[in-house]
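Each chain you see keeps its place in the complex, though not every chain is here.
For clarity, chains are labelled A and B in written order, and residue numbers in each chain start from 1.
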Amino acid sequence: MDKREIRELLEQVARGETGVDEALLQLKMQPIAEIGDYAKVDLHRGLRQGVPEIIYGAGKTPEQILGIARTMRENGQETVLITRMSAEAAELVGAELPLRYDPRSKTGLVGPLPEPTGKGLVVVATGGTSDLPVAEEAAVTAEALGNRVTRLYDVGVSGIHRLLSHMEELMSARVIVAAAGMEGALPSVIGGLVDCPVIAVPTSVGYGASLGGVAALLSMLNSCASGVAVVNIDNGFGAGFMASVINHLD
Amino acid sequence: MDKREIRELLEQVARGETGVDEALLQLKMQPIAEIGDYAKVDLHRGLRQGVPEIIYGAGKTPEQILGIARTMRENGQETVLITRMSAEAAELVGAELPLRYDPRSKTGLVGPLPEPTGKGLVVVATGGTSDLPVAEEAAVTAEALGNRVTRLYDVGVSGIHRLLSHMEELMSARVIVAAAGMEGALPSVIGGLVDCPVIAVPTSVGYGASLGGVAALLSMLNSCASGVAVVNIDNGFGAGFMASVINHLD
């Protein structure tokens, strides 16, 4: 129940169209009523930005995902983003709902892609081609949340010229997501080249002493460049979400 | 080969004094010439934003810090921020230059505090009073970089009402820095309450299984709230800098 609805309810009470008990019941039935405004923030954001609801698919059965998505759609949510979605879930959901599924990043988008509402450009860069699934999760998330996205893939620091040949794109970004596994140096180099915030995403790409992405994570946390902050290993969604939040700041 | 030299070369080509092949060779031999411009970007930023130069004081002698600060001032840099500055260094620098020194956060500011140029408010919150040194490093950094800062200290999650009683300040922020040691849960709770980006700073406050801040760091990286990104343990400067970068986005 958002501000508009509460206002409407109060006006009904003021006009005598709704009784006090009935209004109290309605307020109580929405568990958020008293705490409330915080939850409304969420709803407000949804209304204002036209952003999709998000389903974290990991650990949910295809049936559960379909059920949640269906309910959201029935409640007027046009667009639903599903992350960590298996091919099986995609098949089941796609049979009933209008789904675009990206098998590389395991993301699915039910309904139309929203118009870009972010103020600038989100650039998503990766060190290597193996980081692509994580980077695409970030990119698709950012797009689904209303951002224009430019992808710069395979611009890792061991071939620094490849990165430098894309200075124009980097300089044009309002926020950059930099995903890298192994030695995880990409965000540090990019952070030294640009002015804008850099969201670093370590990936679990590598073996042995990469320790499942911990090496890249530590590397990014110790970045000698300022203006870099880090999310969890393989958390493309979190990086894309954070980028979108920053890109939507007025 | 800098811009002036390239211009000269081009003019020689235009005048026919230098052949095309010779010019091509010269351009190829100096691959770094234009790269140098990236450094200028940094300088541009400094000039455009009126931000201070920053000296990382750790591992530098008081004399070295004074020397660097003096040189910066002589080169027209009005404001200089010094982090991880010992009391000894503060005494030495303060004897010659106009220094405001904060012993808690070990930060010193030479010259006038710049006018706020950030677009909104930076809120710096801490879980406990012991996190104050790190939080103040973030707050002083943000102020020195031209941001209005509101401090919400000792609003840790084990007394959730203290945090909730400051909803208004939290909601008014354009970006929030949340510093916490021990279980490091503050950014997760704040991230669930607000719309704006949250920069999480783990602190080394705690003992035993806090592992010098690693427990808080891991906690923050695994935040169940979206819109949270993390910097290094005790990296108040990095958090304040990142907050400023975000707060200066047009």
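In this text, contacts are C-beta pairs under 8 Å (C-beta built on N, C-alpha and C of every residue); 3 or more make two chains touch, one makes a residue touch a chain.
What you are looking at is a predicted structure, and each value in this text was computed from that prediction instead of being measured.
> Which copy number describes the whole complex, given 2 displayed chains of the same sequence?
Taking the 2 displayed chains as part of the assembly, the whole thing totals 8 copies.
We take it that only the chains that are shown with their structure count from here on.
> With chain centres taken as the means of their Cα atoms, state the distance from chain A to chain B in Å.
Centres of chain A and chain B (C-alpha means) sit 25 Å apart.
> Would you mind writing out the residues of chain A in touch with chain B in their complex?
For this pair, the touching residues of chain A are 37-38, 41, 45, 119-120, 164, 167, 174-175, 193, 195-197, 199, 217, 221-222, 226-233, 237-239, 241-242, 245-246, 249-250.
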